[in-house]
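Take this structure, written in structure tokens, and hold onto it; I'll ask about it next.
A single protein chain has been omitted from the complex, and every remaining protein chain is retained in its original position.
Note that the chains are named A, B and C in the order they appear, and that numbering of residues resets to 1 at the start of each chain.
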Amino acid sequence: MSARSLVQVLSGGVLPHEATGWNALIAVARAELLLGSLAFRLEGAAVPAKVAAIFADARAQADQGHVAALWEAEMARRALAAVDCPVILLKGTAYAAAGLQAGMGRSIGDLDILVPRDRLDEVEAALLRADWEWVKPDPYDDAYYRRWMHELPPLIHKARDRMIDVHHTILPLTARVKPDSGGLIADSIALGNGLRILSREDMIVHAAAHLLADGDLAGGLRNLWDIHCLRAEFGSEAGSSLRLQARADRHGLGSQVARAIRLSDQLYGAGTEWLNSADPLVVRRLLARDGWAREIRPATRLGFYVRSHWLRMPPAMLARHLWAKARR
Amino acid sequence: MSDEGLDGEGAGRASRRTVLAMGAIAASTVVTIRPAFAQAAGSVMNCQIPIPAPEAGAQNIAADGSLVAPGTPGSFPPAPRPITGEEAKALLNSGMSPPGMDGQQAQAYANYIRRLQAGTSGFTCYASLQMPR
Amino acid sequence: MAGRVYTADPSQERTAVPLESLVAVYHARSGMTHLLAPPASEILEALGQGPGDADAILARLEAQYEMTGSGFREAISARLEELEASGLVQAK
Partner (left out) sequence: MGFRIGSDWGQPIAVVERLYAGYPKPDDGIADFTVRLEAGRPWRRFVRPSVAIRGDFILPDAAPVTLAHGLLAAEMGMNLQMALGYRRHLLLHAASVERGGRAILMTGLSGAGKSTLAMLLGEVGWRLLGDEFALLDLESGLLHPFPRAISLKNEAIALARATNRLGPLLENTPRGNIRHLCPNRDAVARMDEPAKPVLILFPRFGHVEAVRPVGSAEVFMRLTQASTNYVALGRQGFDALTRLVTTVSAKAIDYANTAGGLALVERLSSEAQ
């Protein structure tokens, strides 16, 4: 099981000692969008010359990706300057902007920002004025997003071809837990360039929410690597884990955060934490890639797909949503 | 380094001053290089465009290429199979209908393809047909 | 009336290579390449003297060039908007 080998190498385990192992490691790392992180993690390590070249390329690519991601954030800042509301960077862009270890080599796709819900209309109008446009004018999607989601329907910039997701909270409105979005904004931290990031604790809470409550676990290995790195960097401060748990409880995400911490410890840390009965299934799903980076165990995956939707919204809406999807 | 290439520097203080034409207001003077991976990737692959995109659901295609409810008068049903990149190229450039599709239907599909946006199935294929090289 | 005041990133953020009558500009901050035709490149250069609105840019260009054409101020404003969209300059 090669995803296992990726996880072990990231957490400081032994390196492959023959080509098959390296090929598998690199393919799985690419598939999980962790090749850049792996390349930084192993910078300077004794690896075969070919692997060193692949890693050097991956680091350069990640660096250039960060330039583009931070530039997109800066262009959003310029577009939103007149709105005069806090603009909080989320996920990869936030890690890169703050120079966090979690950002090292991380691939960054869309720009995710959080703004106050009562400023959403102004933010939307300002972005549309600055040449962002709707990705798809599908009436179902639009109504669905606006009514139920924690973000605007995605926008894409006409000239730069990059997407922006504008969030006003960190979970869909349909989820049963309601994070304290006012608290997210009130405790956010200014970066000094006109943009903000979440507080340390909220950053971890958001990563955990994203992993366990807001998806089908696809990309989960990267997500847990984020959480692992964030905790390793923040955790040295005394009392931080108590503070983290208190913060998670305030957002109604105590159990999700606790589970994300267990999983990240299990995969990337000491691995001694007691696993809850459902955890092995999650780990199994997270590590479901073979040495050719093929996804294995489709039955498990399907199970999780349904489950993640169930967590996203109340059951009656789930049926409606699935029905609308099935007609597509 | 950044000052090089602008013929104004230094020359402006010389006896004969450099001429600078201001041009028309509407003329575009800044072109940004866009990533071309879709174009080149398309040129090494065969690609296809489903009409409509699966994510759009069971919809018909109006003559102008927009998506409308099934049964809308004057609209056409979804393409029976995806249009290949080569067929799309012939259709867009010379109006040639793909095999098995009649002219009006094919034109509606052509208009659908022209309206494709990034993130929609078929867009990278369409983009790959765009760039003359 | 005073127009919008624009600033350009410091010139070390840019690398420019003349390609015949155009200038290829690599903008380090964005990682993007722009091809500039006159007078956009000259306007960008004029902003190197410090922030300014269209009138100030016009004065700087007139001090350096023999200007031809008409509607200078409007043309400069249009070019500044293009440069702003590219991110090479920003309005203050």
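The criterion applied here is as follows: contacts are C-beta pairs under 8 Å (C-beta built on N, C-alpha and C of every residue); 3 or more make two chains touch, one makes a residue touch a chain.
Bear in mind that the values here come from a model prediction, so they are computed numbers and not experimental data.
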Inset, instruction - Would you indicate which residue among C:M32, C:A56 or C:L80 is in contact with the undisplayed chain? - result: C:M32
Inset, instruction - Looking beyond the chains shown, say which of B:T18, B:T72 or B:S121 touches the absent one. - result: B:S121
Legend entry - Sites on chain A contacted by the missing partner chain, in the whole complex: 18-20, 22-23, 26-27, 30-31, 48-51, 53-54, 57, 60-61, 64, 67, 292-294
Inset, instruction - State which residues belonging to chain C touch the missing partner chain. - result: 15, 17, 19-22, 24, 26, 28, 31-33, 35
Legend entry - Touching residues on chain B - with respect to the absent chain: 31, 33-37, 39-49, 82, 84-86, 121-125, 131-133
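The rule is simple: only the chains that are shown with their structure count from here on.
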Legend entry - A-C or A-B, whichever has more C-beta pairs in contact: A-B
Legend entry - Between chain B and chain C, centroid-to-centroid distance (C-alpha), Å: 30
Inset, instruction - Round to the nearest whole Å and give the separation of the Cα centres of chain A and chain C. - result: 38
Inset, instruction - Starting from the mean Cα coordinates of chain A and chain B, work out the distance between those two points in Å. - result: 32
Inset, instruction - For chain C, write out the residues touching at least two other chains, lowest number first. - result: 32, 85
Inset, instruction - Please list all residues of chain A that touch 2 or more other chains. - result: 159
Legend entry - Residues of chain B that touch chain C when the two form their complex: 1-6, 8-9, 12, 17-33
Inset, instruction - Would you tell me which residues of chain C are touching chain B in their complex? - result: 11-12, 14-18, 23, 25, 32-42, 45, 48, 61, 63-72, 74-76, 78-79, 82-83, 85-86, 88
Legend entry - For the chain A and chain C complex, residues of the former touching the latter: 64, 67-68, 71, 74-75, 78, 131, 159
